[in-house]
Every structure is written in C-alpha cells, then in structure tokens.
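Pasting a structure below so you can have a look.
With one protein chain withheld, the remaining protein chains of the complex are depicted in position.
The block that comes next holds chain A.
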Amino acid sequence: MAQEHKLEIFQGLLKFKSNTQKIWGVLIFLSFITGVEVVLGIYKPEILMVQVLGMKGLNWIFIILTLVKAYYIAWDFMHLRDEKPALRRVIVWTGVFLISYLMFVLLQEGGYIESVFRNGFVKNTF
C-alpha cells in the first residue's frame, strides 16, 4: 500500500500534521459520537420520540450516527481513504447495495407478519 497518507478529514476542514495525529483525532471524534449516543440513549429526550418514516426520530439519529462511525473506522482505521477509488468502490458499493436490499426485504416482511398478528385471526395472547 502507498506509504503516503491523506491527512485531512471533514472534507479538508481539519488537516493533521502526521498520520499518528490523525489517528488520535479520529479516536476523539468516535468517542465523542459514542458519548452522544449513550447520553441520548439514557435520557431519551421527549422531542426526539416522534415517529419519522415509521420509526422513532431518536432511532434514526442512532442509525445515522452509527453509519458516521462506520465511515470513519473504514476510511481512517482501515485506510480506505488511501486506497485507489476503484478498490474503495468495489468494497463499499457491493456491501451497501446488497445490505440495503436485504434489510428492505426482511423488514418489510416482518412488518407484514406483524399486521397479520394484529388484524388477522391469529391469537397469541394467552
């Protein structure tokens, strides 16, 4: 792999002097996000409990923060940022396409079965 590292994160907003510094910077950022998640998870602010697109707003925030964390782990810890774009795309697009497809199909089906339990003639309250 290339010895040179791309040292800026946040679209070039933050540029580090060395690779080691960048690693610690990313650690601070990831810990911060985990901290936010834990605080939100413990206090569960009322304002975020509204339903957005079939799920609680808070859950969407958790999922988005998780994807942000995943991005920085893959890009900086796994050095995807320094790889050739072609390799990066092979890895990321394959996963993103197949996983979102699978998630959609299974969650849709789960929701349908739930509606059968609720509206149909299946009794499970005994």
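In this section, a contact is a pair of C-beta atoms (placed from the backbone, for glycine too) under 8 Å apart; a residue touches a chain by one contact, two chains touch by 3 or more; residues count from 1.
Keep this in mind: contacts and distances are computed from a predicted model.
Missing chain, UniProt protein name, picked from "Sugar ABC transporter substrate-binding protein", "Lactate utilization protein A", "Cytochrome oxidase subunit III" or "Ethanolamine ammonia-lyase large subunit": "Cytochrome oxidase subunit III".
Against the chain not displayed here, chain A makes contact via residues 1-3, 19-20, 23-24, 27, 30-31, 34-35, 37-38, 41-42, 49, 59, 62-63, 66, 69-70, 73-74, 76-79, 83-84, 86-87, 90-91, 94-95, 98-99, 102-103, 106-107, 109-111, 113-114, 117-118, 124-126.
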